[in-house]
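The other protein chains are all here in position, but one chain of the complex has been omitted.
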Amino acid sequence: MVKVGIIGATGYAGANLVYLLSKHKEVTISYIASHSYAGKKFSTVYPSMQGLCDLVLEEEDIQKASLCCSVLFLALPSPMASSLVTEEILSRCVVIDLGADYRLHDVDTYETWYKASHGSPALLGKAVYGLSELNRKQIETASLIANPGCYTTCSILTLAPLVAEDLIDRSSIIIDSASGVTGAGRAEKTASLFCECNESYKAYGVVTHRHTPEIEQELSLLAKEKLLVQFTPHLAPMNRGILSTCYGNLKKGITEIQITEAYQKWYGTEPFIRLMGSSLPETRFVKETNTCAIGWVFDHRTNRVIAVGAIDNLVKGAAGQAVQNMNIRCNLGEQTGLDTCCVNPL
Amino acid sequence: MVKVGIIGATGYAGANLVYLLSKHKEVTISYIASHSYAGKKFSTVYPSMQGLCDLVLEEEDIQKASLCCSVLFLALPSPMASSLVTEEILSRCVVIDLGADYRLHDVDTYETWYKASHGSPALLGKAVYGLSELNRKQIETASLIANPGCYTTCSILTLAPLVAEDLIDRSSIIIDSASGVTGAGRAEKTASLFCECNESYKAYGVVTHRHTPEIEQELSLLAKEKLLVQFTPHLAPMNRGILSTCYGNLKKGITEIQITEAYQKWYGTEPFIRLMGSSLPETRFVKETNTCAIGWVFDHRTNRVIAVGAIDNLVKGAAGQAVQNMNIRCNLGEQTGLDTCCVNPL
Amino acid sequence: MVKVGIIGATGYAGANLVYLLSKHKEVTISYIASHSYAGKKFSTVYPSMQGLCDLVLEEEDIQKASLCCSVLFLALPSPMASSLVTEEILSRCVVIDLGADYRLHDVDTYETWYKASHGSPALLGKAVYGLSELNRKQIETASLIANPGCYTTCSILTLAPLVAEDLIDRSSIIIDSASGVTGAGRAEKTASLFCECNESYKAYGVVTHRHTPEIEQELSLLAKEKLLVQFTPHLAPMNRGILSTCYGNLKKGITEIQITEAYQKWYGTEPFIRLMGSSLPETRFVKETNTCAIGWVFDHRTNRVIAVGAIDNLVKGAAGQAVQNMNIRCNLGEQTGLDTCCVNPL
Partner (left out) sequence: MVKVGIIGATGYAGANLVYLLSKHKEVTISYIASHSYAGKKFSTVYPSMQGLCDLVLEEEDIQKASLCCSVLFLALPSPMASSLVTEEILSRCVVIDLGADYRLHDVDTYETWYKASHGSPALLGKAVYGLSELNRKQIETASLIANPGCYTTCSILTLAPLVAEDLIDRSSIIIDSASGVTGAGRAEKTASLFCECNESYKAYGVVTHRHTPEIEQELSLLAKEKLLVQFTPHLAPMNRGILSTCYGNLKKGITEIQITEAYQKWYGTEPFIRLMGSSLPETRFVKETNTCAIGWVFDHRTNRVIAVGAIDNLVKGAAGQAVQNMNIRCNLGEQTGLDTCCVNPL
């Protein structure tokens, strides 16, 4: 049994991680901490998990955690993780950071978009970007895994084959996404109140959302040249789910078949990617699963491809992806403890 | 592996059953039928289960089903099941009926409340009322199991200890319940459209709801005398969940401790009942689980007890209860394939 | 034009009041204050009212307000209003308090249920309980009007004819209500976050909700004897609306016709009460209106009446009722500025 710890266990991503790890047959939770609820039982905060996880939450202490765990998950607001992780911690355990601190390779880009000082820039070189489908090999041996953002997971996976196979004009990429409200976290903000979100739809973070440079970094690596994307997130009145509708101008002569072949080539054997062709995904089709469902449509009139990806933002976009990374890193079987299907309506 | 069949697989209860059975490690689905979608793959109707159940739906044929299955689940509108089941079918396989046709012992009561002719009154004597916690012994050997209704499961479990231990005045029972919209099924009715249910709350079926005689039958058995209940269902704008708020006038001298003891005595060791004392359940605490969560409050001013039960109407209130019954009947381990906990927000 | 002021203008009830008063053709808003948003334009806080109310919010100052207004509305948390209102204030303007501080006639009852010290018990005798349909005469001349609570408005109006006409056993009254989430106000609480309310239904404040003594006070006056009620509120995942399902044991020999006649007698000419007979109301039928819709069903089996009332908690349950009271008090035409109908879906 692998001993694991979670720091930041009571936010939505953290709690989902506790859920998945509690049911995972190859791991034991040896450490669980929450600054807000230290001293309380986890199941007092989340009564739906009574009987599944009744551990008492500790005050956050990464030293202590690193001494009793071999895998340590961090689910903390930026830039807190960057000031906690050290070489010493990494010498003792694998760190999987669900936050943003180790995702960007370039510290200046981080500090520009996050408007914060990075606490451990020297570790950035060690961090592996934990999008399993793209970086499986490096994840296998990484000591510091930067779990991707939710929008980025969905957008990168949806666009990767089109970019990598050079099918679309790299200056034309527009990503229009919508997310459920769990994406805003569990902080007590007026904007997250039921009556402020319900029965409404809005764009937010237009041209400034922090997931933009993350998407650009990964797609640029696939393109082997620097590219920019237009990324616009929206908030939809539902708990979970991200849908990314991605637009690209097709390069001259590219056919529908080439698009399909690119998706097949990249994802044909991936357990957590469901290719749906032209019968596009809905977010409910992947709710509570670690699956990214992808469909695409070729527009003969405009010569564009519209590719649509859907994930559960808390699973494939956070906790599930983290478990997948742990499974790869610790050789536990990539699919262990992760669902690919769900029932509807859920 | 137990071979199972489902007739009526594409309604909400049926689809949830397919989901649970597909993941159940002791069974194989050998037959799956749907009148509305015969000839289509199940996963075409429910794309969220692609990869989990890709069987082709057959036209409904109970003869054929009974020849290839040892357990047959029916999820059909009343009184259809009553005209399909025969002694011959029961001689070949165990039938678990998720509909209402075999729940009431008295055919007149059935015909009065359901305004329909019963197709096989002779079989009523054979049917066991499949509320596992109350009738486990009879279920172990039953050939025809009448799976309880959703409201009834929640209401009977919540009230059983109070009635059986003679703590409340039997003429004073009022059950005020709310259900999510899956309770209305998947039929194409104006009243079930998104915009007719969303952002509204209503009572319906007041004094006429068909679950009333079912609750009365089972509570009367526990009370060892005939009693009537006041049952009022409501529709809440959410997918899943039933909450029953149950009122009873306490008999003279009954104390808070006696109430708690009654719940402990009846349910202290039940795997699918979560006793919450005075920290009352919310429907989300049991979403997608087979758990019934129960809390209670003693009112010193009015000398009443208010007991609140919560279930997922499609799981403990339908498909999960059916699997639990199969597990008991076929000796597969009562909890196999059933969850007791969930993550929130879901 | 009547000059009006609002203290506590940016909570949900306050904002709804600003909306109604801004559109009211007989009044001018002369003062508008909010502690949280002092210095900001009202329409910055509520962009949906840009062009309708662009006044700058002042810091709360009841002295100043009372000097420039002839009607002053307070929408403040308990017991704040009780420490602001004085005889001097009342000598200058009519005060309509949307909070709870002047609703209960008995200061001990107030302090027991609200667990707070009342700031001006001497004024309780001056306050008129502002349920227009019941107390119209006194409201016409009142200087201090205690606007009723939301649950209480709905419950009292639904039960009044049954109690006053002595049709039901007074010890048997059970009120089971559900409210939309605006009822919880705009405070930043975890329990009011979208993802904590959405897709769930719960009871809360069971046996302790503060609206209980208010309902009991008014129904006791109608009954001409002290009575207790069992009141259980629930939270439903929607923005607006309250539905109260009220149960009473019928006195011996009472017939269905007598019930109907009682409702007709009491409300037959009321502009803001819609009698629906046995076709029960849904909350969406009265959304954004000042109407209370009431239906009732007679249960021959149990000899109970089930009466169901529906209101918009922010209109008839708060701001609309306050405007109705102002209209009565200032002789502006009781229906001025208030809607009785709405369109669905809304």
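We just call them A, B and C in the order they show up, numbering each chain from 1.
By our rule, a residue touches a chain if its C-beta (ideal position, glycine included) is under 8 Å from a C-beta of that chain, and two chains touch if they have at least 3 such contacts.
Quick caveat: nothing in here was measured; it's all calculated off a predicted structure.
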Of A:153, A:192 or A:239, which residue touches the hidden chain? A:239
For a quick check of understanding: of A:103, A:186, A:210 or A:287, which residue touches the chain that isn't displayed? A:287
Sole residue of B:82, B:182, B:230 or B:244 that reaches the chain not shown, by the stated touch rule: B:182
Option touching the unshown chain, where B:237, B:295 or B:309 are the choices: B:237
Can you name the residues of chain B that touch the chain not displayed here? 12, 180-182, 186, 188-190, 192-199, 237-239
Residue list for chain A contacting the dropped chain reads 174, 176, 178, 180, 195-196, 198-204, 206-207, 228, 230, 232, 234, 236-241, 243, 245, 247, 280-284, 287, 297-299, 301-302, 304, 306, 308, 344-346
Could you please point out the chain C residues that touch the chain left off the display? 12, 15-16, 19, 46-52, 182, 199, 239-240, 274, 276, 279, 281-282, 284-289, 340-346
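In this text, only the chains that are shown with their structure count from here on.
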When chain B meets its copy chain C, do both sides use mostly the same residue numbers (more than half shared) or mostly different ones? same
When centres are defined as mean Cα positions, the distance from chain A to chain B in whole Å is 37
What whole-Å value do you get for the distance between chain A and chain C if each is reduced to the mean of its CA atoms? 46
Between chain B and chain C, tell me the centre distance in angstrom, where each centre is the average of that chain's C-alpha atoms. 38
Multi-chain contacts in chain A, i.e. residues touching at least two other chains, fall at 12, 182, 199, 239
